[in-house]
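All protein chains but one are shown in place.
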Amino acid sequence: MADDLDHDSVAHGMQPEDTPELRALYQGFAEESLIPLWTQLGDLMPMHPKSKAVPHVWKWSKLLPLAEASGALVPVGRGGERRAIGLANPGLAPNAYISPTLWAAIQYLGPRETAPEHRHSQNAFRFVVEGEGVWTVVNGDPVRMSRGDLLLTPGWMFHGHHNDRDAPMAWIDGLDIPFSQQMDVGFFEFGSDKVTDYATPNYSRAERLWAHPGLRPLSGLQDTVSSPLPAYRWEHTNAALTEQLLLEDEGQPATFEPGHAAIRFTNPTTGGDVMPTIRCQFHRLRAGAASKERREVGSNVFQVFEGQGAVVLNGVRTQLETGDMFVAPSWIPFAFEAETQFDLFRFSDAPIMERLNFMRQAVSE
Amino acid sequence: MADDLDHDSVAHGMQPEDTPELRALYQGFAEESLIPLWTQLGDLMPMHPKSKAVPHVWKWSKLLPLAEASGALVPVGRGGERRAIGLANPGLAPNAYISPTLWAAIQYLGPRETAPEHRHSQNAFRFVVEGEGVWTVVNGDPVRMSRGDLLLTPGWMFHGHHNDRDAPMAWIDGLDIPFSQQMDVGFFEFGSDKVTDYATPNYSRAERLWAHPGLRPLSGLQDTVSSPLPAYRWEHTNAALTEQLLLEDEGQPATFEPGHAAIRFTNPTTGGDVMPTIRCQFHRLRAGAASKERREVGSNVFQVFEGQGAVVLNGVRTQLETGDMFVAPSWIPFAFEAETQFDLFRFSDAPIMERLNFMRQAVSE
Amino acid sequence: MADDLDHDSVAHGMQPEDTPELRALYQGFAEESLIPLWTQLGDLMPMHPKSKAVPHVWKWSKLLPLAEASGALVPVGRGGERRAIGLANPGLAPNAYISPTLWAAIQYLGPRETAPEHRHSQNAFRFVVEGEGVWTVVNGDPVRMSRGDLLLTPGWMFHGHHNDRDAPMAWIDGLDIPFSQQMDVGFFEFGSDKVTDYATPNYSRAERLWAHPGLRPLSGLQDTVSSPLPAYRWEHTNAALTEQLLLEDEGQPATFEPGHAAIRFTNPTTGGDVMPTIRCQFHRLRAGAASKERREVGSNVFQVFEGQGAVVLNGVRTQLETGDMFVAPSWIPFAFEAETQFDLFRFSDAPIMERLNFMRQAVSE
Partner (left out) sequence: MADDLDHDSVAHGMQPEDTPELRALYQGFAEESLIPLWTQLGDLMPMHPKSKAVPHVWKWSKLLPLAEASGALVPVGRGGERRAIGLANPGLAPNAYISPTLWAAIQYLGPRETAPEHRHSQNAFRFVVEGEGVWTVVNGDPVRMSRGDLLLTPGWMFHGHHNDRDAPMAWIDGLDIPFSQQMDVGFFEFGSDKVTDYATPNYSRAERLWAHPGLRPLSGLQDTVSSPLPAYRWEHTNAALTEQLLLEDEGQPATFEPGHAAIRFTNPTTGGDVMPTIRCQFHRLRAGAASKERREVGSNVFQVFEGQGAVVLNGVRTQLETGDMFVAPSWIPFAFEAETQFDLFRFSDAPIMERLNFMRQAVSE
């Protein structure tokens, strides 16, 4: 354990002298399923979060061709359930976790294919960086998936997907699978082998009921744990970000920081996060703007939606283009630089950290 | 007090015999600022709410000409502050209260007039049943007032109004003045004798920041007591109600009751009521539909926005047209009948009743 | 109205000229149940709360003999319900209100008498400044009433009282009757003409379940609107105040201000106030200590429990002894001076003001 000892962790001072008595004691511990704290303290309780997860960037130019190749080789249907390819954090092998709490994958659905219905405790969303033509059916309500849209599938809602077109479509899935797997909270149930409604409306029934700013149906006065809104449309997101930058131009307080507009997707019944474990946000930097360097407890995943720019992750600068994804594990600093107008979708486990009182944030000046 | 005694209230049983000793006792009470419970119980603690306020209907065809006449005769400006005419419940004379908690008035602003800025603890809103051309300036942010819009002025926000046109405009004000006056909670402060910004934008800055469904600016993550959204536009209200009725046509659960769509205006930071004392809603009945008869604790005020129909208030049916207003005091039953599509704006003190745990509701079958 | 006009209220500037046209307009208003704002603004919206209620002190030396005299002359039983004598604020005549929201009364029960059971929406408590021997039966659970105890009867709980001794007993009742009467929220229901349980246990069943610091029965995990604890015993109140002053002696932060210990009675399921409309507190000043002068929105009522001292109410100093009561209406400054150790029970409508966002407080330096 000595190589774990450093000035930035709890030191393993005062290890007991190795004697026959100590060996007998350790043997006794082993027999009784006991492990002493003093042999492992630095690992257990670091001075600050030191994730096994590492900062990592995935290039869309690599992801998409692999997803397309899998479309030809791997069936989708009951059993495998989804043609989804997980972004596996190199520090968390052999698990397909992008972080200790979050799962991110590229999902691919061929022309006219259907991914069958199921439900699970895990909370899920989809984000569409390009393409169209798929409807996700959430508790029987078909929800169009188009470029720039955020689509929700909160825990224990039945859902399947079907492609109504002759072209394939790929998108990003985000879930709390690593959290649920490690914390032993997940239930799963199969539903229809098809989707229960193959209609292809422009707007789902739930959107027609809920997507009116500040208006709540009297048939929906009970607060819900997750958002009743299954889709957050690009036209609204884009308008909100556009207005923030225009207001900033007019000298009004509106942006998150200078040149940096940002919105949080929220549950209209509470004003809080869309799901109990996952926060979703959208960020836009003006061309030429740079964000401050920030770090926070919990993990953050980003996908470039549009534009050219760079992320500085733990001091390492990486150039980014549309579709590129990256993860900032807990307490790893990150900052952005925009060459053009630079749009980023973001999701994180911040609701977990905030609800359990572990959140901390730091900003470099 | 005998005439107050009835089977439906706490009876004044067992009044003490009138003797010299009792008179001396009552004299002692009076000298010491004391009043015995047994002489007044039925009034103090009725079997159910029995408001001094009475159900009453005001006809727009009478209100508007009187408001117009006041425009010629009564100045507006610092001191009088507003050319507003209160709807005075006949049961609450000499107070200009529409109910024990609520104030409702028709306000009139002549061509190019300005109502100066002030602020007060009282929460206020405006609702526009017809007309356009006035901007209300809330904490320096000009908010357009157009037909069908609900405009908020939560407590302690500076506000003034100015008419940008050559035509007058009238609208409805709602406030919690009776509550604040009787409960001694009000503060008042003068602001500018003009409005601080004579701009006439289509959308206020706060709407540009907040009127995006389910989206919250990162610059506005702190929950606010009242809604940060100063205007709820008719196009959104109308769309929400239209969709509810269409969903009902499709066999989906969406309406409040059959043929009756309804929305509540909410604070997007919490999903709750727009202000701490006032609830605002909008109701639409299909042509031919009728609501159930309901009663609830607290007072409800309605204005017909459009259509033909009737209200049955405490068993009395009154025909209604655009602009007509009426009040249902606490525990007075009310029901609606729609001849044409029938749109009603509604406000009430329900947040007071709910937050203090006094709310009760009953529906007649 | 001119005599209402002053520099410290909204001025009635710019009253319209008295003309036949104006008189016709005012006649039209009257016919249509309308009252213009400009004739009444200063009253409706003062610069700060100006209660009709006045600061007032009631002397226990006067109250108790009158209560005793009523014991001989006035029966108690179904109909009159209670032999309670309300402290009527001189500014609120002819109502028996101690403030616009609160009712306070001295209640008197003769030897072996029973006050029959009923329930009502109004929230009630009793506080015992002297005496013993009565049990209040709350939802069938007999609760001993002893010196220094606070006893709760939250809204809609059946309750009656019985005197188990051969001596009479008097105590103080506090309720939200004025609020409920003016706001039209009250329901009332008769119960047994007797009390349903004449047992005289030292501790009620609810205390046995709930009066353990920081411990919650698993049979009571549902939060309740009002406290499930029907009695707050003097031994606990006294101990808490004693410890605060001892901690202050030790240099620890514990008191409300120097020399001034204070506790709030709370609902153990939420940590909040005991009832939705009424706050109860207990204050103790060291001999020689003085409080700062404070004012707050809402009304506060105090009863001296023990000791000698004075209150300065709106600048007027009054000497106080055990049992003396006084009211500080909204925004009236009050301060205390203790000659001996000085104990005061306090109740107020602060939960109403806080829940509806009207609370403001000011401290004189």
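Labels for the chains are A, B and C, by order of writing; each one numbers its residues from 1.
The working rule: a contact is a pair of C-beta atoms (placed from the backbone, for glycine too) under 8 Å apart; a residue touches a chain by one contact, two chains touch by 3 or more.
Computed from a predicted model, the values in this text were never measured in an experiment.
Novice: Shown chains touched by the missing chain?
Specialist: Per the contact definition above, the missing chain touches A, C.
Novice: Looking at the whole complex, which of A:Leu25, A:Ala239 or A:Ala310 touches the chain that is not displayed?
Specialist: A:Leu25
Novice: Out of C:Leu64, C:Ile263, C:Val312 or C:Met359, which residue would touch the omitted chain in the full complex?
Specialist: C:Ile263
Novice: Of C:Pro20, C:Pro94 or C:Gly271, which one is in contact with the hidden chain?
Specialist: C:Gly271
Novice: Touching the hidden chain in the full complex, which residues of chain A are there? Just list them.
Specialist: 9-16, 19, 21-22, 25, 28-29, 32-38, 40-41, 43-51, 53, 56, 58-59, 62-63, 66, 69-70, 72-75, 77-90, 94-96, 100-101, 103, 105, 118, 120-122, 155, 177, 179-189, 225-226, 276-277, 297-299, 329-331, 351-353, 355-358, 360
Novice: What chain C residues would touch the chain not displayed?
Specialist: Output for chain C: 205, 208-219, 221, 223, 227, 229, 232, 236-237, 239-240, 243-244, 246-247, 250, 252-256, 262-271, 274, 281.
In this text, only the chains that are shown with their structure count from here on.
Novice: Going by the contact rule set out at the top, which chains touch both chain A and chain B?
Specialist: Touching chain A as well as chain B, we find no chain at all.
Novice: Is it true that over half of the residue numbers where chain B touches chain C are used by both copies, so same, or is it different?
Specialist: The interface is built from the same residue numbers on each side, given that over half of them are used by both copies.
Novice: Centre-to-centre on C-alpha atoms, which chain is most distant from chain B?
Specialist: A
Novice: Using mean CA coordinates as chain centres, what's the chain A-chain B distance in Å?
Specialist: 44
Novice: In angstrom, rounded to a whole number, how far apart do the mean CA points of chain A and chain C lie?
Specialist: Centre-to-centre distance between chain A and chain C: 52 Å.
Novice: When the centre of a chain is set as the mean of its C-alpha atoms, what distance in Å lies between chain B and chain C?
Specialist: That gives a centre separation of 30 Å.
Novice: Which residues of chain C are in contact with two or more other chains?
Specialist: Within chain C, no residue contacts more than one other chain.
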